[in-house]
Each structure stands twice: as C-alpha cells, then as structure tokens.
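Note that this complex is displayed minus one protein chain, with the remaining chains in position.
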Amino acid sequence: MRLSLFNLILALIWVIISGSFTLLNLVFGFVLGAAALYLIREQVGTVGYVGRAGRILTLFLLFVYELLMSAWRVAVLVLTPKPDLKPGIFAYPLKVDRDFEITLLANMITLTPGTLSVDVSEDRSTLYVHAIDCSDPEATKADIASGFERKILEAFR
Amino acid sequence: MAIGSIEVLKAEAMVKGAVAASDYLVVLPVVTCFIFGAGLLMLRKRIDWHPWLAIPGFVLLFGIDVALLVKVAAQGPQTMMMSGWKPPFGIAFTVDLMGALFVTVAGFVALACAIYAVASISATERRYGFYPFLFLMMGGVSGAFLTGDIFNLYVWFEVLLIGSFGLLILGSEHEQLDGATKYCMLNLVGTTLFLITTGYLYGIFGTLNMADIATKAAEMPDDGAVYTLAVLYLVAFSLKAAAFPLNSWLPASYHTPRFVVSALFAGLLTKVGVYAMIRVLLMLFPPERAGLASVIAWIAALTMLVGALGALAQTDLRRLLNYVVIAGIGTILAGLAVPSMTAVSGALSLVDPVAPAAGVLQTGLSGSIYYALHSIIVMTGLYLAAGTAAFLSGSSSLAEMGGLWRRHPLFAALVLVLLFAVSGLPPFSGFWPKVALVRATITADMPWLAATILVSGFLLTIASARVFALAFWRPLPAIQAAASESEAARIEAERFQAPGPGRALSLVPMLGLISFVIAAGVWPEWLARLTDGAATGVIDPAAYLSSVFGGGS
Amino acid sequence: MRTVIFRFTIPYLTTLMVLFSIFVLLRGHNEPGGGFIGGLIAASAFAIYGIACGVAPVRRALYFHPMAIAASGLMMAVLSGVASLFVGAKFLTGLWAFPAILGGDVGLSTPLFFDIGVYLVVVGAISSIALALEERESD
Amino acid sequence: MIADVVIIIASLLLLAGSGFVAVAALGILRLPDLYTRMHAASKAGAVGSAMLLIALALTADETPVVLRALAAVGFFLLTAPISAHLLAKASYSVGYRMWEGSVLDEMPPVDPTLGVAKAPPPQGPVTSVGESQ
Amino acid sequence: MNLHEWALWLFDISLTIALVMLSLAFLITVARIVMGPTLPDRVLGLDMLTSVAIGFIAVIGIDTGFTLYIDIAIALGLVGFLATVALARFIMARGKTEEERVEQLRAVANAASGGEPI
Amino acid sequence: MTGIEATTGFLALALPFIAAALAPILTRLLKQHACWPLALAPALAFLFFLQALPAVADGNVLLFGFDWIPSFNVRFSFRIDGLSSTFALLITGIGTLIVLYSGGYLAGHKDQGRFFSFILMFMGAMLGLVVSDDLITLFVYWELTSITSFLLIGFDHHREAARRGAIQALVITGGGGLALLAGLIVIRELLGLSSISDVLAAGDTLRDSAFYVPILILVLCGAFTKSAQMPFHVWLPNAMEAPTPVSAYLHSATMVKAGVYLLLRLQPALGDTTLWTTILPLFGSVTLVVGALLAIRASDIKITLAYTTVASLGLLVMLIGVGTEAAITGAVLYLIAHSLFKGGLFMVAGSIDHGAHTREIDHLGGLGRSMPITFTAAMLCALSMGGITPFVGFLAKEEIYYALEHGDAYHIALMVAAIAGNALMFAAAFVVALKPFVGQMPETIHHPHEGAPTIWLGPLTLGVLGLLGALFYGAYHAYFSGPMASAAMGEPVAIEIGWVPHLNLAFMLSLLTIALGIVLYVFATRLRSGLADLLAAIGWGPDKGFDQAMRGLLRGAFAITNFLQSGRLDIYMTVTVILIVAALFGPMIYMDAFPALPDFPTLAFYEWTVLGLVVLGIFAVVIAKNRLTAIVSLGIQGFAVALIFMLLGAPDLSFTQFMVETLSVVILALVMTRLRLSAADHRPLRESLPDAVLAIAGGAGFGLFLLAVTQRPFDASLSDFFERYSYTIAHGRNIVNVILVDFRGIDTMGEIAVVMTAGLAILALIRVRVGRKGERYPDPTEQTP
Partner (left out) sequence: METALSFVVACLFGTSLYLLLSKHVIRMLLGVVLLGNGVNLLIFTAGRIGPIAPPIIPDDLKIPESAIANPLPQALILTAIVISFSFFSFLLVLAYRAYQDLNTDNTDEMRLAEPKDQGLPPLGY
C-alpha cells in the first residue's frame, strides 16, 4: 500500500518533470517508478503513509514561513556591523521517534536559518542542534516543540 | 532555407547505394573486438570459458583482417561512411593498403598472444579482464588503423590506451604500479597533445575527415599555423611511438607486466604511433613533413642509437628487449626522414638510376612500413620467447639465465631466428626493409643516416649474440656454482623440469610468428609489393581521396 | 555516516535520481541530456546509496555486476549499429519506427538504443568504480 | 496586466534571491566559525537560489518549465540540509571546535574514530569541546 | 512610463543587480575556499558554490530566455550535494589534516603559556 | 643456360641446405654413419660444377636465376665463371671430405646431428656466396656464412672461450659485412645496376666516380674483416675453439677466403688504382709477416695453423693489391694450393688431437710409427705448403716471386715481406707436420692410434691432390687456375708455370726461402720463446683490445642509458614539456606566425566574473598548501568552466561538466580517504621556479597559437550540415546529441568502450593484489579456479 502510493507519487513527479500530461506518460512514469523503487526494496519499510494532506499543507506553510523569517534573521545578522553572536549547541529531546519524522524535523531545523541539526543521538532521543543565537536555548526548544514537531506529529500520526 | 521531402533530403545528405555484407569488412574488426570484449565481460563468472571463446574470437578477427586485406589489395582503398552520412560530414572508415596491412598483422599477433596467454595468465588475471582488455585494446588498435577521421583516430588511441592500461596493471605487482604510473602519465600527455592539436586543426580547417584535410591542406598557402600543427603532431606521435627523446616511458614500463602483455605492447602500441605519424605527416601535410625531414632524420638516428645502446646496457632480458623496440622505431622513422621527390639532390643518380629520385621517398616509406610490420611480429615473438625462457630458467636476468640451448634446442633455435631477424640479418624479415631504408637514405644524400641504420643493426647484433651466448649457450650459472653434484641436480630439476607455460601452446604462437619472419625473409616479394603499394597510396593519396569522396562503398 | 537523517533520506533520493536520470536519457535526443549525462546521474545515485546504506545493498539491488551492466551497454550500442546491416544500410545508420502506442507516436530507433547503451555503460562502469572504492573503505 | 504583475514579482524575487545569496556569501566570509557559517550557507543560500528558480518559473510561459523549476527547488531543499548536517556532524565529531565565543555545548564528548554521539550530555554550558585527538 | 514599461525596467534593473550580487557571491565564496582555514570551511565554500551556481543558472536562464538551463539546475540540486557528502565522509574518516593538528597543538601551547582560557 | 641446367644449378645450390635439414634425423637414425649420405649432397654439387667445368674453361660464363624481389630489384641470380667455378669446386670438394671427416671425428658426440646441420648450412651459404651474381644476393649469403660460423665456432658452447670466439667472429665479420652492404648498395644506386656481371661490364665507371673512395673503403671493410687482415685477424685464431673439422673447413677453403673472393671478383671494377695498390699490399704484407711470426709463436698446432692462415690471407691480399697479371696468377695459384694443404693440415691436427689427445707441440713427438697414414698426409701437405716441387705450393710460390721481381722499392719491400712470410710458414708447416711424428714419444701420450678411415681419408686426398695438381699442371692450369685468373683479371690469362724448376731469380728466391725456413725450423723453439717474451713485453694486442672495446662499449652504453633513462618521472615529464614548448614556439618564431595583437575583449561583467573564477580557481589550486586544499579548490575552476559552457550556448557540456566535476570530487574524496600522505608537498622555489618558467612558456604557447587559429577565417560547413539534417533526417532536436549518437556515433562507441575499460581496469587495480613474493612466473596449475 505504502509502496504503491509512493510509486504513484513518483509517477506524478515523472509527469511533472517530463512535462507531458498524457496517460501514457503517467503509466510510463509508474513503471519507471516501480523499477526505481525495486532498487531500494531493502530499505523501504518504515515510511509512514501519507494521507493527511491538510496537515501536511499546514506544516509546509509553517516551514516556508519559518524559512523566510530565519533567512531574514541570518541576513540581518550577517549585515550587522558588529553582530552580537552567542552560538552554541543544545540538546533537543525528541518526541518524534520514527525515522521519517526525525529526518523531517531535523531537515526542517537545518533549513530554517539560525538552527542546524548537527547530530541525532544513537538512541534517537536527542537531537543536537547548533543555534546561531543560543542565548536562550530553552525558548528555542520550546519553539521547535510547539512548531515543527507538533505539526509533524499532527500530520503523520 | 527550403526543406524538401525526406527523400530529397536523404539524397542531399546521405551516401547512396545499398551495402553488401562484404562492405562491412571495413568496420567488422572493431565490431568483432567490441562484441567479444563486451560478451566476455558479461560472462565474467565463467572465466574458465574465456580462453576458449577468446581464441575463436581472435581467429575470426584475423580472418576478417585477412579478408579485408585481400579486398583492399584487389580493389583499392575501401570506404564506409558511418551512419551513411556523406563525407566529410560523417565519419569515414577508410582502409587503404597501409591500414589493411597493419590491421592484419595486428590481428595476427593478437591471436598469437591470445593463445600464449591460455597457459601464462592466471585465473585471477582472467577474472579481472585479461581477455576483455585484449579485445578492447585490439578494438582500439584496429579502429586506429581503419578510421579516416582524425578525431575518431584520437578516440581509438584512447581506447587502445585504456585497454593497455588495464593489461599493464593486471597483476598489480609493485614494479607494475611504478611502471604504470610513468607509462600512464606520459602517454596521457601524449594523447592529450594529439587531441589539442586536433582541436587546433579543426579551428584551421573546419573539418576532421582526413581526406578532406588532405585536400584542403594542399590548397592552403604554406604558413606557420599548418607548420605548427605538423610539429605538434610530430611530437605527439613521437611520444606514442617512443621516439627519442620521448621514449622514456617505454623502458620504464614494458618490462613490468606479464610477458604476453609486454609482447603485445612491444609489437603493437608504438607501431600505432608510427602509423599515425605516417598517415598524418605524409598524407595530410606532405610539404610540412618535407620541411621537417631533417628533424625527423635526427630523431630517427638518435632513437636508433639510444635503443641499440640501451639494449647493450641491460642485464634483464625484457628490459633489453624494451630498447630493441626503440631501436626498431628509430629504423622505421628513418624512412620518414627521406626528402620528398622534389627535394632530392640526386647526388648519386649519375647513371640511369634504378631508383629515380622521384621514388626515393617511396622506397623509404615502403621500407618503413615493411620494417614496422616486421617489427610488430618479431618483437611480439621475442617477448613471448623471453617469457618462456624466463620461465624455463627461472629468471629473466642475463646474469642468472642459461642452459636453454642444451635443454630446449628447438625453442632456442626459434629464439635465435628471432634474434637474428631483429638484428636485421638475412635471410629474415628484418633484412629487406633495412636494405630499402639504406638505399633510400643513401640515395637521398643522407649517408650518415644510412650509417646509423647499419651501426644500430650492428650493435643489436652484438646484443643479440650476447643474449644467445649468455642465456642459451652458457650452462646455468647456478648449476655451475653448485657446491655438489646433488645440489646441481636439484637446481636442474627445479629449473628445467618444472611445468612450463604449456609447451605446445606457447610454441604454437612462436612458430606462427617465426613462419612470418622466415617467409618475409626468404620470399619477401609478396610483402614488398604490398608495402610498396601501401607507400604509393600514402604518397599519392588520389585513390584514398576518391574512395572517400567517390561515394564510399 | 550512520545517521538516521542520512540513511533515511538517501534511498528515496536515489529513486528520484534514477528516475531523473532516465528522464534525461530519454529526452536527450531533443533537449539537453542523453545517455552519458543520464548515466552519470544514475551512477551518482548508486554512489550515494552506497555511501549511505553500504555497498552490499547496492550490489544486491543492481542484481548484475556493474561491469556486466556496462558490458551489456557496449554490446547494445554495437548491436544497434550492426542492426543496419540487416536492412542494407551502413554501420550505425539510424533506423526509425514510430509505432502508435496508447494514442501517441513513440519514436523507437537504433540511436535510442545506442543512447541506452551509453547510459548502461556509464552507469555500470562508474558505479563499479564508486562501489569498489567504497567497499575497500570498510575493510 | 497580470503578466506585468508577474514580471514585477519575478523582479522582486530576483532582487531578494540574489540578495540572499550575496548575504549568505558574506555570511560565510564574516561569521566566526564553521558552524555559524553553515547557517548562512545552507539557509540564506538555499532560500536565495530557490527564489531565483521561482523567478525563472514565473518568467517562463510554459507550464512544464514552471513545474520543472519548482521541482528544482524541491530537490534542492531536499538535499541541502543533508549535506549541511553531514558536514557539521563530521566536523564536530573529528574535533573541529566551535568559535571560542560560543556559549553552550551540550554535545557529548565524541570519539572521533567512531564519530557518533555516545550518551545524553550533561546539562549546562561547556567551554571546552571534543578534543579527544 | 506605464506599468508595463516600468515592470520591464524593473525587470532589467533587477536582472543586472542579481547578476552583480551573484558575481559578488561567487568571488566571496571563492575567497572562503582559498582562505579556509580548515578543511570543512573549504568544503562549505564548495557547497555554497553549488547554491550560487544554481541561482546563477536561474538568472542566466531568465536573462537569455533559454529555459532549458533549468534542467542543469535540477541536476545540480539533486547531485550537487554529493561532493559535500563525500568530503564530509572524508573528514569523518580521516579526522583533521596534519597541518590542522599541528596548528591546533600550537594554539593549545600558546593558550597554556598565556594562561588564557580557550 | 637452359632451363634444365638452371634447375640443376638451383638444386646443386640447395643440396647442402636440404642435407642440413635432414641431418638431425639422419644422424639420429644412422649415428656417425650419417656422414655418408650427407656427404652425398656436397659430392653431387661438386659433380654439377665439375660437369660445367669444360664450358667454363672455354671462357664461357654460365648465368642463371630468376627475379626474387622485383620490388627491390633483387634477383636470385648466379654466375658461374672461372673464379666462381674453382671456388665452388673447392667448397664442395673439400666439403665432401669434411663431412666424412666429421663423421669420424665427432662420432658419438651427442650433438653430431646439429653439427652436420650447421656445417652443411655453412657450406650452402659459402657456395651461394661465390656463385651469386646479384649484389644483394651475394650479401645475403655473405651474412649467412657469418651466422652459421657463429653457430659452428660456438658449438662447444659450454666453454666460455668458444662463446667468446663465436661472438668475436660475429662482431668482426658481421660489422664488416654491414659496411660491405653499404658499399654494395652505393654501387647499385650509383650504377643503377644490380648484378655483378653488369658491374664488371661497366668498365671504369666506378673508378671514375666521386664515390670511389667511400665504396672502396666500405668494400674493403667487408673483405678485410672476413679475410682476417690485421688488425681484424683476431677472430680467426679464436675461432679455433670450434671442432677441428670446422677449423679445417672455415679456415682453409672457405669463409676466410670469402673476402679474398670478393676482392678478386671486384678487382676488375675497383682495382688498378693508386688507392687499391697501396692499401691492399700494405695490409696484406703486414698481415703476412705478423701472422707468420705469430704462427711460430703459437704452441698449439691448431693455433699455429690458424696464424699461418692469417699470413696466407695477407699474402693473397697483398698479391691482389699488386694486381698485375702475374700477381693475380700467383694469388690464384696460392689460393688453390692453400685450400688443399691447409685443409689437409687442419685435419691432420685434428687427427693428432684425436689420436694423442693433445695439440701442444711440446707434448708431441714420435707419432709417425703409430699413425703412418696421417704422417704421410701431413708430409704431403707440408711439402706443398713449404713450396717444394712437385707440389702445387711450389707453382704458387714461383709465380709469386716472379710477379714481385721488379726493381722498384715498392716491389722489393713486398718481396722481402713475401720471403720472410714464406720462410716462417715453411718452418711452421714442418713444425706441424714433422715434429709430432718424429723423435721421442713423450710419456704423456698413451696409445696413439690411427683414426677411422673417414678421418685420414680427407687429409690424404688433399695431400695427394696437391701433388697431382703440380704433376698434371697443364690440365690444372686449363681447368682451374687459368679460368680463375682470367675471371679475376677480367681478361684471358695464360698460365704456364710447371713443376720443373727453371733456374731464374724466382727459383733462387725459392731456395733462399727454403733455406731460411729450415733455419727457422731448427730454431723454432727458441724463436717461439723469444717471440713470447716480446709479446709479453708489449702486453697488448688486438685480441685484448677486442675485450676492452666490448667492455668499453657495454660500460659506455650503460652510462649513456643510465643518463637518459634516469627512472624519474619528473625528468621525463620535463623533457616532454620542453619539446611541447619547442613545438609551439619553433614554427611560430621560425615562420613568424604569431597572432595579431587582439582588441581588448568586450564582455559582460558576469562573463568576466566567470572567466575570472577560472583563473582564481586554478590560482587557488596552485597556491594550495596541501593536496586536500588543492582538491577542494579544484572544484572552483570546474564549476566556472561549466558556467562558461552554459553562458556560451552549450547546455549539454555544462550539464556534463557539472556532473563530472562533482563525481571527480567524490572519487577523489573516496580515494584520499585511503591515503595517508605526508603533510607538506610544497616545493621550494628553487625547484619550482624552472618548472614554472617552463609551464608559463607552454601555457603561453598554447594560448598564442589558439589566438592565431581563431584569427583565421572559419569553415563551419560541418555544423551547417548537422543543423540542416539533425531533425529532418535524424529526428533529433538536440543537435549535439544527434552528433553523438548518429552523425558521429562511432566516436561515442569508442568513448563508451573507454569508459567501460576504465571501469574494469580500476576494478582490477583495486581487487588484484600481489600474491606470494617471487611469483613472477605464472603457475599453470592456477588455470582453473
């Protein structure tokens, strides 16, 4: 089920990038996607099924907003003549525990400027995040917990 | 631009005429090599099948080569336009007598080496692609001899080069790694220089088809740009051919791989450089070549001497042979150093000369081609023999070898024939081209070059005699140094009773090669006529041009 | 490199890259791309897959030895050239057919197969190199 | 009219995107250590390039191009954090230290031969970082 | 100047500015690669170069109207991170380079003699 | 010559070779008795020449042959005249006896078959040499004699002396041969004639040509080395390492006479010039005297004989040099006589060795009783050699003295040399033929015995023939010496000299010679030790010189080779780059082909940026302090080049360049992970500055030539063609791709072959590791996995 769904997504991506919206092309994309999935058959097995489009959309919008905001903050920081830098690494205790969710969260944290996922502990309970402004790590953790992490849990649970 | 119907367009752009199966002969050597090379690689789990698939493959290749040679000898140069596009737009595979001769002899030595390799290449080396490398290298070699497009020639150079890399490192012994580093780096620079020059050539002529270049170069006013091209090609091909002073990569590497690989390299690779030099300098840029004749003469003379002296200086049999290859290259180059017809002083033609001045270059070039073919065969044979000799006496060092004449008289006799042949003594294949080259250089008023040819032959005779005396006549030094009879017997048992590279299998290719050496020495007319024709075809490429532009096959 | 983030993402990224590589291969005749670029992208995919998940899964995924794939590519390219022999055309002459499949004209041609051959050679050879180099790391 | 608006939006995206890229570049020049520089590079750079790609999508009048431009953005956003993460992790684990002005390090000391975090860290500011060469 | 003209003017100006910005970004990034000081810094610079190149390709695509350049950007987006990953892997496997270790030891020694906290 | 005669002629020439091919098998079957069927080959050839003798004696020249290599204008053609006929008879006749002699002498030797084979091949070569009409064919046989004598001299190959002798002979005669080849080719090219007959008919052309001196010197190099003239004589005594039949054959009738044959043959075309009459007698007389002295000095009877051969050859060369009719006649008479008596004496020496197991003259004596036949044969030969009547040697000596009896200093000097030489040789002859057989038999000799008939048959026959020739001198002159002298003179020569002495100056001188000879014989032992002391005092000779030259050659070659082949890649690369720079600037400077000064390029600023990135990138690579920095910096220029391609309308290239650049870094990183290199590889300025200068020159050369090329008009017809037919025929809109898969598809085929092979080669490199140390030579048992 999950595989066929992902396969369909691949077929759609195919149609998009090849730019030809014909049934034939979709079928062809499906076939190619199936072939491509076959290659990774051993690693696939932990994908949470994709369903709740709305929450995902919300997550996406949040991400875009955060992306732009933090980009702006970094830009300002860089352009400030004498920036007051207080960088550091804090340990973020993870609530999400699936690979997919951890990955998504870590990548979103990385993409939003100001924070950068450095590592995940081996037991997957902690995400180490480098923040360019680490003056108040607890506040940042709270932001993440109530922001990305909550949205992810909503979207994929 | 009006666009006509597809038929009209095809008539404009494509070569007309149906293709007979025999027309495919022009391209089949490459195709065969690639199909077998790829096929064997696909069967990489069945390495015990490899020899028994590869040998028929090389027989087939040689058969195709011979058929092509027969066809070219009978009908003149053959052209097939790849993909059917008209010249000079598509790539022409054009085979004239010179190309056909080289490709046939190449196929011959490849077959010999393939057979020899059955017993002398280990399973591991086969698993990591000995036969595929062999086929792909031969694909490159064949392509180089057959193509009529200069960029395509570069591509084939690269194919044979990478194939040779593969063969060179097969075994990964320490000497191989060092030798390969030098070989690869310097050859890469040489091939890249070839590509660079071809880039310049395209910028000047706007074409890549050799027949087209020849035509355009003849019309182009003599200027520095074309001269520079010629000089750059001379440097690039000198490196490929291991001409002095660009020969260093050869003695640095040819003794490191397996003997059968050395044999193939020594026979073929440098000759491809020579072939390209003849093709490009004599066919495409004859006036520039004539202008560079004295430079080439110096290169030839020094190459001969460096090779011959180097051979004398070596202790290791294979390193000695490395230099013999170089001396051979110098000899071949001597024929390219003969002034063209107009430049001959005619100093010697007092009375009704046998070779009128106009034929001097012809004689020299014919001698060069003959010598190149001889050198391919004889060098391959010598390295194969060196492999067997080293196996039999447990070393390839002249200081340690010995006793082979007593133990293996037939084998020793075959080697002796090869040694005399490589020294240019009659009645073996090396003698006649030397006569032709001496004739040409003397007639061209270059007595010093003729003297160098003879002196280098003399030095090689000394080297050969030493090899024979030390490695074949002399009793095994280890036995002579043995403290007791029993120890001597033990050494003898170890050295001589050890299983050799399958006697029959390693002798068959040598016998084949030697039959050429003797045939081309005792009854040289057939080959002389062919090389004469080949030389004519290069000096006056009218037939070549009309084969390309006359609509192809 | 055993990190959840990396190992989780890469398999999907690999499929995406393979897909993209085939896309680049197939439209190469009309737009930038072709067998070589496509092959490089696919080989990159397998290289990164190997870095992330280890070499063994990649080898199992490919089923055939990469060099055998490369060889089959060369074979395919050569055979698509020889095909013209059977219609009395010169070596490598492009032969075209436009069969109608599902309402659209699909261009099938020997140059296409030639290009696929190029693709396979590049995928096979470069993957082989990358995998072999990655493999030695772990021992 | 709509076309003009699109052009204006594209222009703004161009300005913003290139501005972000330039700022990101400036960031990696100005910021004090690798980890802070990475913020600039992987974020502002990604955002900037994505904006420029969207600008391209807007100026193209063909749907496939637009879709491809968006796909490019997607792909880029997919891969950028991975490389950033790996580089940061690798650098940290082999002992490239943070800037001395850093205020906090909750990463556990690492064994560079393994390159992985071992155990949950002690809380509180840490001034000396993994130096177990 | 009507809206259309103004839009076009803005567009032109923006293009030029974008190209200037990107050029600057290129040069600065190269400066970081050359300056280092550490290997990860250079790798970061190289990674950044990919980002800038993607943006540059987009802008040139807009400038010339050859939208097909977008495929290059796609490929770069997909594959460009490979180099960084491979170099990160190198760093992970090999640790710091010899010089960096030497430099670090010297720094530690200086700090110790100067009594300053790190 | 009729067809059948020609066929018989070819057969006669081929017979020795056929026998050589059969010899190993026959010997395996018949042991030493194989000599009988094998001797049939030279015997039959002898008969062929014998039957041709009457015609030849009438002054006819028999010519036969066919076009061998028309492309090189070489004929397989033969000329039987008086000169070649007599030579051929000597070769085949003595050859027959030698084959028989070898049957007995080497009976039971395990390599006897091989020996028969070699000596028959040698015979065939020698025979071909003397009858060849074509200059090149002659040379082919000439070299064949060198090759086969190499094998014969080295027959006892387990001894270093034999190997040395073989190499020495090959080096000296082979080297001379090459000079001869050059000379013959010059003659051919100069005259445009390829046969000896034509050359002889060309009259004074050669003598008058500007190339006479080089031709003469080259030909003399060939003749003198082969005929062991001072200082090339050293190989001859050393060739005594060969079994005695070889010495007897090579050094009597044949190989050493090849040079003499050549001189006689070309005398009509090359002789009779000041140069000829100076050089030949000079070398000849010195060789005669020195050779004869060395003969006395030797204590081994075989060596003594070898040196007398050297002396005889000197005498012959001297006479040919004088070149008068009488001198030539003397030479011819002496040549035949020498062949007979020297062949016989060598066989005698072999018999003595065979019977008494020593050849040291001081250890020999009193053998006459136990070896009477050998003693007889020895005396017959020695008398002929000593010039005693009625033996052919007498005829020769009389004629020689007659030829030299002129009052001028030139002839007197030569006469003195001749008398001295002959007297010494007289003494030497009896040292060999008399001393071992008379007096007290030393105790070291046990059971001396006469050999098998095959062993004494040869010397006896030759000795008797020497007697018969003189007794029946009319027929002798009519069939042998006369035609030979005529052929050598190029005009009819009548020889009258008989065995009955006439009281004239020549006879007086003969008597003087004999008297001197007897004195020398008596004092031979004392003379020997005196000469030995003298030579020891000199301490150097050409033989030692040969070793020194060989060692010097090897050392010199070693030094040169080590200098040129340093084993350092950086030096090889430097040489390569220097040549590239020269190739770029040479023609540009020589032909003033520099590009015109270009206008400053007008580029958009972002184009400048991208170009600048390339330059910055490569700058970064060069200044990088370590390899890793360099590798990362390498990415800059790679990306920049990709951007250049994109800016200039090459999306495919840009695409590929980005991919390749990325993959390059990936592979570099993968490999570098495995390397632990020393940190700094930065070079000191002293080392890098010359490289930098060279590199800048190279870069400038490439750039300037590129500029020059781009300033020329450009022919874009190829691309126009591709644009026109890319879509219309090849159904592709991406012209670059259509070129790759269609227009120039075969390039791509080669290219993917490169990629595939590279993949395989890399796999082999990574996977194949060195096995057991010393496993250089493959183990055939490893054939199956």
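Note that the chains take the letters A, B, C, D, E and F in the order they are written out, and that residue 1 is the start of every chain.
Throughout what follows, contacts are C-beta pairs under 8 Å (C-beta built on N, C-alpha and C of every residue); 3 or more make two chains touch, one makes a residue touch a chain.
What you are looking at is a predicted structure, and each value in this text was computed from that prediction instead of being measured.
Within the entire complex, contacts from the absent chain reach the displayed chains B, C, E, F. The chain omitted from view is touched by exactly one of F:S117, F:T513 or F:T748, namely F:T748.
The chain omitted from view is touched by exactly one of B:G107, B:P251, B:G307 or B:P524, namely B:P251. For the chain missing from the display, the contacting residue among B:L68, B:V360, B:V435 or B:A469 is B:A469, taking the whole complex into account.
Only one residue from B:E125, B:E158 or B:D532 touches the chain missing from this view: B:E158. Annotation: of F:A6, F:L512 or F:L653, F:L653 touches the absent chain (contact as defined above). In the full complex, the hidden chain is touched by chain B at residues 1, 3, 151, 155, 158, 161-162, 165, 169, 172, 174-182, 184-185, 188-189, 192, 195-196, 199-200, 202-203, 251-253, 255-256, 312-315, 398-399, 466, 469-470.
Listed by residue number, the positions of chain F touching the unshown chain are 160, 163-164, 167, 550-551, 554-555, 558, 562, 565, 567-570, 573-574, 577, 580, 598-601, 603, 607-608, 611, 614-615, 618-619, 621-622, 627, 630-631, 634, 637-638, 641, 644-645, 647-653, 656-657, 660, 663-664, 667-668, 671-672, 674-675, 677, 681, 683, 688, 691-692, 694-696, 698-700, 702-704, 706-707, 709-710, 714, 716, 718-719, 722-724, 726-728, 733-736, 739-740, 743-744, 747-748, 751-752, 754-755, 757-759, 761-762, 765-766, 770.
Listed by residue number, the positions of chain C touching the unshown chain are 30-32, 36, 122, 125, 129, 133.
Following the convention adopted for this analysis, only the chains that are shown with their structure count from here on.
Counting steps between touching chains, the shortest path from chain A to chain B takes 2. When the partners of chain D are compared with those of chain E, the chains appearing in both lists are C. With contact taken as defined at the outset, chain A and chain E are each touched by C, D. Taking the mean of C-alpha positions as each chain's centre, the chain lying farthest from the centre of chain D is F. Distance between Cα centroids is largest for the pairing of chain E with F. Chain A and chain F have Cα centroids separated by 84 Å. Across the assembly, chain A contributes residues 13, 17-18, 106-107, 117, 119-120 that each touch 2 or more other chains. The set of chain E residues that touch two or more partner chains comprises 19-20, 22, 26, 43, 45, 68, 71-72, 74-75, 78-80, 82, 85-89, 92-94. Annotation, chain-chain contacts: A-C, A-D, B-C, B-F, C-D, C-E, C-F, D-E, E-F (touch as defined at the top). If you check the complex, the residues on chain F that touch chain C are 651-652, 655-656, 659-660, 662-663, 666-667, 670-671, 673-674, 730-734, 737-738, 740-742, 745-746, 748-749, 752-753, 755-756, 758-760, 762-763, 766-767. Taken together, the chain B residues at the contact with chain C in this complex read 15, 18-19, 21, 23-24, 27, 31, 34-35, 37-39, 41-42, 44, 80-84, 93, 132, 552. Chain A meets chain C in the complex at residues 6, 10, 13-14, 17-18, 22-24, 27, 29, 32-33, 35-44, 46, 99-100, 102-103, 106-107, 117, 119-120, 124.
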